[in-house]
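Structure in structure tokens, see below.
For this view, one protein chain was removed and the others were kept in their places.
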Amino acid sequence: MAVIWSILAQALHIALILAAAPVLTGVVRWLKARMTGRRGAHPLQPLRDLLKLLCKTPVLAENASMVSRAAPYVAAGAAIAAAALVPSFARGMALAPLADLILVAGLLALGRVAMALAGMDAGTPFGGLGASREMSFAALAEPALVVAALTLAILAGTTNLDAVAATLREGGLGLRVSLGFALVALVAVAIAGNARIPVDNPATHLELTMVHEAMTLEASGRHLALWEYAAMLRLTLWLALLSAVFLPFGQAPAGAAPHHWVVGLLAWVAKMGALALVLAAFESAIAKMRVFRVPEFLGAALLLGLLGAVLLFVSTGLT
Amino acid sequence: MPLQWAIVFLPWLGAAGLAALPRLRQAAAANVAVSAAGFAIALALAAQPFAQHGWTRADALNLPFLVLSAFVGLTTAVFSAATLDREGFDHWRIRAYHAAYQVFMGAQFLALLADNMGVMWVAIEIATLATVSMVALHRTPAAFEAAWKFFILCGVGIALALFGTIVLYLAAQPLLTAGNGLSWAALMRVAPDCAPGTLNLAFVFLLLGYGTKAGLVPLHSWLPDAHAEGPVPISAVLSGLLLNAAMLAVLRAKAVVGANPEAIAPGPFLLALGLASVLLAAVALWRRRDARRFFGWSSIEHMGIAAFAFGLGGAAANLAGLLHLLGHSLAKSAVFFGVGRAALAKGSQKISDIGGLVTTHPALGWGLAVAIAGLAGLPPMLLFASEFRLLAVAAAEVPWLALALALGMVVAMAALVTVLQAMCFGPATPGAAGTLEGWREAAAAAPLWLHLAVATGLALAMPAGLAAMLAEAARMIG
Amino acid sequence: MSFGQLGYDMAHLLGGGVLLLSFVLLYQRRIGAVINAFAMQGALLALAAAWAAHSQGVPGLYLTALLTLAAKGVLIPLALHATVRRLDLHRTVETALGIGPSLVAGVGLVALAILVVLPATEGARALAREDLALALSVVLLGMLMMITRRNAISQVIGLLSLENGLILAAIGVAGMPLVVELSAAALVLMIAVVAAVFAFQIRERFDTLDTASLDEHRGERR
Partner (left out) sequence: MLTVLALLVGALLALGVAALPLARSAAGAKAVHGACVAVGALVVAGGLAGLLGGAAAIALPFGPPWGPLRLALDPLAAWFLLPLGIVAGCASLFALGGVRGPVPARLLLPWPIFLAGMLLTILAADGFTLLLGFEAMSLASWALVAHDTAAAENRRAARVYLGFAGFGGLSLILAIGLSAGGAGDVAFAALREAPPEGWRAAAVLALVLAGAGSKAGLFPLHVWLPLAHPAAPSHVSAAMSGAMTKVALYVLARFVFDLMGPAQPLWLGAPLVALGAASAVLGALRATLEDDAKTLLACSTIENVGLIVIGFGLALAFRGADLPALAALAAAASLLHALNHAVFKTLLFLAAGEVLHGALSRRLDRLGGLIHRMPWTAWAALVGVAAAAALPPLSGFASEWLLLQALLAAWRVGDLAFQMGVAAATALAALAVALAAAAMVRFWGLAFLGRPRSPRAAGAQESGGAARIALLVPAVLTVLLGILPGVMLDLAEPALRQVSGAAAPRAGLFAVGAADGGARYWPLAVALLLAAAIGAALWVVRRAAPRGLARGPAWDGGFIAAPAHLPFGDPATQPSAAGFAQPLRRMLGESLLAAREHVTMPPPGSTAPATLETGFRDPVLAALEGPLPRWREAVAAQAERLRGLSIRQCLGLTFGAVVLMLALLAWLEAR
């Protein structure tokens, strides 16, 4: 019985997160517009854009190779796979044993590499520029992520997201300062990974400051749609990740009967909404930083993560 | 006449004959023939059981070196037969050269075989005189310089050795019966009861005296120049044979003194001189421009290594030292063959003038490269085995000295590698009209490769008899 | 045979004479005088050898005495004089270390020799000990002369007197086998050195015969 529930939950989760991605992006954009005093487009606008893009025939550069055509699918697939692993409303889904934080990072890296290669395929300056910046930033974001994972692994004894969520939910860890540091580090990584302000501006079209946009500059039609969708999925995934780890309340426990799911579902929607609000507020409050200040930003995140881990050592050493 | 005497007197008779042969071709052939006969006798001698005949004895310590000397003497004779016509000697010098060569060979055999310390001293003196005349053979000012330096320094050296010999006898005199004075065997027998102080005095003089001939720092000054002048074969036999004889003399003295518990331990002296030689040679190698001087300095380094091994003492270290002497003779004379051939081909023995041998003379170039690598202690030559053994033992017993030794070895190795790259690989330098016709080319190349093969064979598949002999020798010298 | 007996005193006297002449060699300033002093030393050494032959009853030593006298007392000095004349070398000795200091150094070396030999040779015959001390002093003084004199001739003479010291030691040790042969061999070496002076035309001194000219020939100069 439990097996069936878990499979069901998994399927529900995938459908939910796939559907939620465009909406969440739309909501964030709408909230930002509101906060900056504009009316803003309808939250469903991203979905419409995707559908419109799907109907267009893509135009490829003459010397574009197979990579340009295959990369969008790889990126989207990696994003979907990663999103399928992050617990949303219930724990103990069918794929829960696979849901490893490092694996999620790896899948995201896969998408990132696919994007960078696609950017270099046409042999245009901007594509290469975006690719090199993207890979460089990632090089600094990765350590911060792993160090944050270190803190979680010490607390939960594993990097399996499901288990981590369970530990942070039940375990009487109380409020750990280390968790705060880890949270900050993870948020910074999430910002860099999703090309949000202050690292990158998702809405910019000023080439010299672009990172993500520069790589997809040559993409069009269904390819562009896939790129956009993968980006939306990443955002959703990160927010879901943060909520699952740091706001674990409301999640339906493993093997629980479907009626618990309703609670979990509502809690999840609330959490995501809250996070979207925070994100929008944050982004509309501050300005994008210069490209070569980004390392300092991520380096600070890394140091905070390390500090958290060290504090944890001290406390575990004392107790 | 026992073989032990035959092997000494045959070369001397040959010398007398060679002095009468004015024509190069015949003289060279006769030289090879005499050397071959000497080699044959040496092998026969090695097959016989150990024995003592009057002033000479054949034991585990000298037989391996006797055979080695005869072998190197033969290959050197072949090499000189192939290349001597390039030296442009008139018939007087041809006679002098070949006569002196055989005189030296006889003296070398005698010095190795001598049981009587006095006879050994006389033999080494004769060898010195012979080599001096050969070094001076070119009659250039530089040759005279080198020969004179060699002569004076070694003259003083052997004078000291004689004094040491006398004192040694004085030490043993009260215990010796009349007949066997100065016999090493007898000295070994009575050494434990000798007056320790007198033994110490004798050892100091013997060490400094024969150490001069072995080229140990600070008594080494004659060695590089002597190696750089004169015909190439002389450098080969100087490094390959004479140094061994001197080192063996030091070992015999060390054995006598070491046999006496009250006397000072001879080890530390050898350790100090050996380490000094290795370190000084290692840095001095970096400043050399002249190929043969360079390898002369490398001889100093290797003698230092051997001295270090004997200073360390004990069966393992002594075995390493003996192996090192054998390996060094083979590798160094091989290198000198290669360098000599290269100097002919390039018309100069400056390192900067010898370049790109691999491209211009592949066989020679690679042979020389392998030989130099072997000299640097890389496998599969015998030197690799001996250095491995020595460093392993030293690291266990005197870690800090082993570290210093290894440091010296690394620096020297780097220098050798640099020269190897420069001479064998670098850009090819213009060649002189140095091509040897017909059989000469082969005869000039064969000794090099033969030595490499023998050194490799000894390193990995040494005949059991020889190995046992060396092990016993290592025990003998304590 | 010990102190107070004729044999001992005689041998001791002769040995001391040889040592004294080493000092004279150090002291002399003119080459001719140096050579003469060396000749005297050789003669004295021959006398000592003869006396040893008599007192030890080793007839072979008479031969040594004869050889020494002929070579060191007569031939080599004559040859050296001839050299000086033929190659017209400087007639005065240039010293690297002044006469006075070298004499002082000589005395120090004698003291060192005695300090080393006497305790080292416990148990040996008194005469042998004395003789060895004297011989060692002569050897050391010879080397001192070699390195403190600048003329090739006086340097060669230093070597020769060093060898005198060896002979002195050899004859001092009673019953030394091969003593005649060894001394003869040493003599051959010395004669070869003197011959080399001719052969190599060693005009000036060891200083100029340094590696500088080797460098020119073999590109060792940088």
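We call the chains A, B and C, going by the order they appear; numbering starts again at 1 in every chain.
Convention: contacts are C-beta pairs under 8 Å (C-beta built on N, C-alpha and C of every residue); 3 or more make two chains touch, one makes a residue touch a chain.
The structure displayed is predicted, hence computed values, not measured ones.
S.K.: Which displayed chains make contact with the chain that has been left out?
M.R.: A, B, C
S.K.: Of the residues A:Val59, A:Ala257 or A:Ala274, I need the one that contacts the missing chain.
M.R.: Touches the omitted chain: A:Val59.
S.K.: Touch as defined at the start, partner being the missing chain; which of B:Ala402, B:Leu436, B:Leu452 or B:Ile477 qualifies?
M.R.: B:Ala402
S.K.: Tell me, which residues in chain C touch the chain that this view leaves out?
M.R.: On the side of chain C, residues 96, 109, 112-113, 115-116, 119-120, 140, 143-144, 146-147, 150, 155, 205-212 touch the unshown chain.
S.K.: Going by the touch rule given at the top, which residues of chain A touch the chain that is not shown?
M.R.: 51, 54-55, 57-67, 69, 73-74, 76-78, 80-81, 84, 95, 97-98, 100, 102-103, 106-107, 109-110, 113, 116-117, 120-126, 128-129, 131-133, 135-143, 145-147, 149-150, 153-154, 157-160, 163, 207, 217-218, 221-222, 225-226, 291-292, 295, 302, 305-306, 309-310, 313-314, 316-317
S.K.: For chain B, which positions touch the chain that isn't shown here?
M.R.: 148-149, 152-153, 156-157, 160, 197, 200-201, 204-205, 207-208, 212, 218-219, 221-222, 224, 264, 269, 280, 283-284, 286-287, 316, 319, 323, 356, 358-359, 362, 366, 373, 376-380, 384-385, 387-389, 391-397, 399, 402-403, 406, 409-411, 413-414, 417-418, 420-421, 425-427, 458-462, 466-467, 470-471
Assume only the chains that are shown with their structure count from here on.
S.K.: Classify the inter-chain contact topology: is it line, ring, star, complete, or other?
M.R.: Graph shape, chains as nodes and touching pairs as edges: none of the named types, so other.
S.K.: What chain is most central when centres are computed from CA atoms?
M.R.: Closest to the centre of all protein C-alpha atoms: chain B.
S.K.: Most remote chain relative to chain B, going by C-alpha centroids?
M.R.: When every chain centre is compared against chain B, the largest gap points to A.
S.K.: Using mean CA coordinates as chain centres, what's the chain A-chain C distance in Å?
M.R.: Computed value for the inter-centroid distance: 99 Å.
S.K.: Centre to centre, by mean C-alpha position, how many angstrom separate chain B and chain C?
M.R.: 31
S.K.: Which chain C residues sit where two or more other chains touch them?
M.R.: Correct list: empty.
S.K.: Over in the complex, which chain B residues touch chain C? Could you list them?
M.R.: Interface residues on chain B, with respect to chain C: 116, 118-119, 121-122, 125, 129, 132, 136, 140-142, 144-149, 151-152, 155-156, 158-160, 162-163, 165-167, 169-171, 173-174, 178, 181-182, 195, 197-198, 200-201, 225, 228, 287-290, 293, 349-350, 352.
S.K.: Where on chain C is chain B touching in the complex?
M.R.: Per the stated touch rule, the residues are 116-117, 119-124, 128, 132, 135-136, 139, 143, 146, 159, 162-163, 165-166, 169-170, 173-178, 181-182, 185-186, 188-189, 192-193, 196, 199-202, 206, 209-211, 213-214, 216-220, 222.
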